[in-house]
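Complex shown without one protein chain; remaining protein chains in place.
Per-chain residue numbering starts at 1, and chain names A, B and C are given in the order in which the chains are listed.
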């Protein structure tokens, strides 16, 4: 028996340029489209009549991009999700996810250049829209791979111990993570770009200023601050891998290590994840 | 308000060697442990009393490994999940995931060598166990990155079209995917290694022999065959990216391309996903 | 002043299918083309008259593929390199590199299937050809990412020590590497496929059987064995990262670790590299 199923296109790479005289803008997106609906006959009987090809999804992204200027990815995701529900009857739910890699203007002669850019790498902006046939809609936004580190005000002590515990209490450790944060909006239209910038800044401010007793402690403070300061955010999910930085033991060489020399490790890593939501919020999909 | 949350350790790398005289066995695992439970105070108040360090989870994996011989990863996952629930009161649910990378014996002088091995790369074996405080337990197993290709008996035609559709019907295309299949078991103990081998073979047999009208069609046939032939499997989730192989247009060079020369592309890719389950199966977590 | 320079196309992905009735063959190649020659005017004056577009290099690979059956990549690399020198006057030297990812037939009903395949992943086959305008030519072949491990007959002791040395002698360690070996041929035509299989087996046999006192020791033995047993190979370069497997200290848990439980680490890693050549060999480009 066929259970939950979906299909779509991932890894659609779109770079869009807007030109106003000598001043150009660039937007660099990677999109995925996923559809749920009446696709049972394709699975069970090999009848493709309800299947819109994933190649068409890709074409649709490019065609709809041609009709818009670079702008908030939340809007583009929403419009694409609405399109697939509106134009294709078997679809019960469309989900569009967009990851944006920012490009910055090069500075030449001390001024931002009009048409030359640098991509810093790392951090991406996320947005997704889910649109159902009944009109229900959810817009989410987020950041991914926001790599941050603090060298003060981070402790981890007083934890549970058992016979396999060798870790010692510490009151001064490096705390580093590659933050993924995804929040949902109550409304399908808003000043998404300003909100994104504000929420990102709140996350960073809180990370920097918090007296951290654990990753969980700081994660929750970050989520709480976002909900307190940004009424438009309904709930937020934070994922924080603990990118361990271990002090190197220099004692064998007769040297002190005054919390100064660390080895950064990739594996294994802690992984801390939580949703913070408003008391009244219904369970969401973030 | 704190919503769903969990924490754990990922990327725990374990290589285990068993030696019986000149004949050695090697098992190469990457594990993750994730706990849910009464961790609110850590988040909200910075009180770590209920937090077993993720470093201890790592130590536990190595310590429990020392007490076992290399064997089915389903069992090791299950025993680890049980351990964390049994030994740490705040835990309401423990989930352990294991990925195994197989090593094969080198052949020297036409015979398998006793202590030299090759890792083929690619395909990994998956297992996971979820154990709740009330005793509920789920064992899953799977394969990931099983890259397969068929050069016959694959069509895609008769699909829905709209104004953005440019794809043409084809009755003879390459069908390639990197299969991920995860199935759940009804019982917490079984001949897991033999079952895994059998289910994997069923997946491959069906993929090879199926007259495919779409990825969905073949995916469903594969899932259905597993449930038909392997009573122990309760349901199965298949994820099949469509790794497109596009025929190269050689017409500009005055050359025919008789379905022989393809460019393999990474982006974009189709992504097809479905659960196939027995009619009576309650909804699972696969 | 313009110094050494070259240009070309990399990452050309070609999958080729040959069909004889129900029995198909598949070859999966990634190619790069690089040209040296009279390209100064393009650099200095922006005059492109001598520049064959890299897009044309890609087209050429597909067009020449159409005229051949799947076969030894050494031959395909050679013919492509010859082509660019023969057809484009400014070229003084062409170098073509090919990496082949093998596909194996699926076994169904105990027999190899005619048109369904699995790609094991990991190990790739390498070939390259360099062809100069004066007719000089060099063919190289190799393997890359051949991940091998031995659990016996590997020691590392009696090494140099200084005040920063903490490593202890060991007479029984795991030895693991991801071998890259590239050898050159004296002739531009040979039974390349049989030679490749033979040399690969010699490398594996020697790795398995050698009483290793260090990575260097085993590396040299492997290279020496290839030159002794395969007269066609002129010289060989071996690159062997030392993929460290460190015994886990279980003493804190009151457990012994009888050389059985290891953590596999990615970083840092040793890197050992050497060329082994016949006494009479002139310096080559391997």
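Keep this in mind: a contact is a pair of C-beta atoms (placed from the backbone, for glycine too) under 8 Å apart; a residue touches a chain by one contact, two chains touch by 3 or more.
Bear in mind the structure is a predicted one, so any value in this text is a computation, not a measurement.
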Filtering A:88, A:133, A:150 or A:229 for touch with the omitted chain leaves A:150
Full-complex contact with the absent chain, from C:101, C:150, C:180 or C:277
C:277
Have a look at C:21, C:110 or C:158 and name the one touching the chain we're not showing.
C:158
Absent chain, residues of subunit C that touch it
1-13, 32, 34, 39, 42-44, 46-56, 58-60, 63, 87-88, 90, 156-162, 164-167, 211-217, 219-220, 235, 241-242, 266-279, 281
Residues of subunit B touching the missing chain are 163-164, 166, 252-253, 265-267
Subunit A residues touching the chain left out here are 13-19, 22, 24, 26, 28, 59, 62-63, 65-67, 103, 106-109, 113-123, 145-153, 174, 204-205, 207-209, 245, 248, 250, 252-253, 255-257, 259-265
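Please note the rule applied: only the chains that are shown with their structure count from here on.
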Mind having a look at which chain is the central one, using mean CA positions?
B
Find the geometric centre of each of subunit B and subunit C from their Cα atoms only, then give the gap between the two centres in Å, rounded to an integer.
29
Rounded to the nearest whole Å, what is the centre-to-centre distance of subunit A and subunit B, using the mean of the C-alpha atoms as each centre?
25
Averaged-CA centre spacing for the pair subunit C and subunit A, given as whole angstrom
38
Where does subunit A touch two or more other chains at once, residue-wise?
164, 166, 266-267
